[in-house]
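After this line comes chain A, so read on.
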Amino acid sequence: MPQSAVLKVKDGNLPNAIKDFLKGLLEKNLVEALLVPVELPSGNNVMLTLVTKVEKLEDARPLAPVMPVNAAKIVSTLTKLAPSEKKIGVILRSCELRALTELVKLKQADLTNLILIGIDCLGTCSVATYGMFCRENASPAEEFLKRVADGDDSLLREACRICEYPAPINSEASDITIGLIGMDWKEGILLQAASPEGELIIDALELGAEGDPSQREAALAALTEERIRQRDLLLQQTEQELKGQDNMLQLLAPCVACHNCRIACPICYCKECLLDSPTMVEFEAEKYVSWAEQKGALRMPADSLLFHLVRLNHMATSCVGCGLCEDACPNGIALMKPFRLVGLRVQRLFDYLPGRSLDDELPLTAYREEEFGELGYK
Partner candidate 1 sequence: MADLDGEFEPVLVGFFCNWCTATAADLAGTTRLQYPPNIRPIRTMCSSSVDPVYILKALLRGADGVFIGGCVPGDCHYVSGNFKERRRIAAFKTILDTLGLEHERIWLRWISAAEGQKFAATMREFTAKMKELGPSPFKKGWSI
Partner candidate 2 sequence: MDNLRSPENRVAVPVTRRALVIGGGITGIQASLDIADAGYEVLLVEKTPSIGGHMLQYSEVFPTLDCPQCIGTPKMVEVGQHPNIKIMAYSEVDSVSGEVGKFTVTIRKKAKYVDWDRCNGCGVCQQKCLTTVPAEYNCGLPFNKRKAIYTPFAQAVPNKPVIDRDHCGHFTTGICQVCSKTCPLGDGVIDYSQEDTLVEENVGAIVVAAGFDLMAKGAISEFVEDPDIIDGLEFERILCPSGPTAGAVMRPSDGIEPREVVFISCVGSRDPELGVPYCSRVCCMYLAKQALLYKHAVHDGQAYIFYMDQRTTGKGYEEFVRRAVEEYDVMYLRGRASKIFRDGDRLRVQGADTLSGKRVDISCDLVVLGMAMMPSAGFKELARKLGIATDEYGFITELHSKFRPMETSIPGIYVAGTAQGPRDIPDSVAMGSGVASKVLRVLSLEEGGL
């Protein structure tokens, strides 16, 4: 069976080519439903939509450069209680695929009967920016892609500007990958299968000639290198700016304890967050007053630093850097950079890359007898 194929782009219309590919999946009964971004009737946003009828794919916008919700969370919603009995195809960006892998390890999602379709992502903009961009452009996705490919990253969210994984890294978890990077979008894009089911799809869709991945790989390597450079630059700066209690408190000053950041986070999977639970927040007035007495005053709601540090402690090993926490903050706290920075450090400590493989053990439930020594810290 073919490992890869070129998906021809008719009339130079890239969105249509991908849409046709998706329609093919439904028409040929390769999947019974598809979870894809679909343009809302309002015309200024897309949302993940579970599509079962081919007609409804007309408004599908798989290339829309916006991520209102991390798709891993939606897959968790769909499959957590019981795996799907019908075959569902899901389109996922790298950060969504990586988050999904983590959620599977955390038993919050089940891949049974899912066809995972990874797609290259050059980056996304905020929902607001996207809305504006839609008003200004007839084909916003194509225009956006072109701009980014030409080196203009001004529209990108900061998380995307430093994202070193524009392509899905987890080839074993996705069945098929739609490769855009390094391809001539007017001519054709690359489909790569990574599972028998992926191969079956390429075979069933009768796409013809095998593709040549080398062009994409070269472009991807260059892009990744550039992104890493950007990332290190930004994080280095972040580290200098943030060090110490005063700087941290400066950063968190606008925090009103709404905890939207944790709701947006694909890794924060708890039903009831410890930090919202009676254990952490229900105290008698007397207790609050005693804390106030100790330091002369007490900011209310209390414990903003505690909240963010405990959240980091819970999710840093699995943080995929999607940056949605920052987008969710009503007061615009720049959470992405410190979380990314801490995530990288903690992940390096255990040589762990979230989303790399379902077989990698979660660092905090494992141990090695010979590590770290007595202090617990290198």
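Picked so that all candidates are chains of the complex that A comes from, given by their letters.
Everything below uses one rule, namely that a residue touches a chain if its C-beta (ideal position, glycine included) is under 8 Å from a C-beta of that chain, and two chains touch if they have at least 3 such contacts; residues count from 1.
Treat the numbers as computed from the prediction; the structure is a model and nothing was measured.
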Touching candidate - 1 or 2 - for chain A as found in this complex: 1
Name, in rising order, each residue of chain A that touches candidate 1 in their complex. 239, 242-249, 253, 274, 291-292, 294-299, 303-306, 309-310, 312-313, 316-317, 338, 341-342, 345-346, 349-350, 363-369, 371-372, 374-378
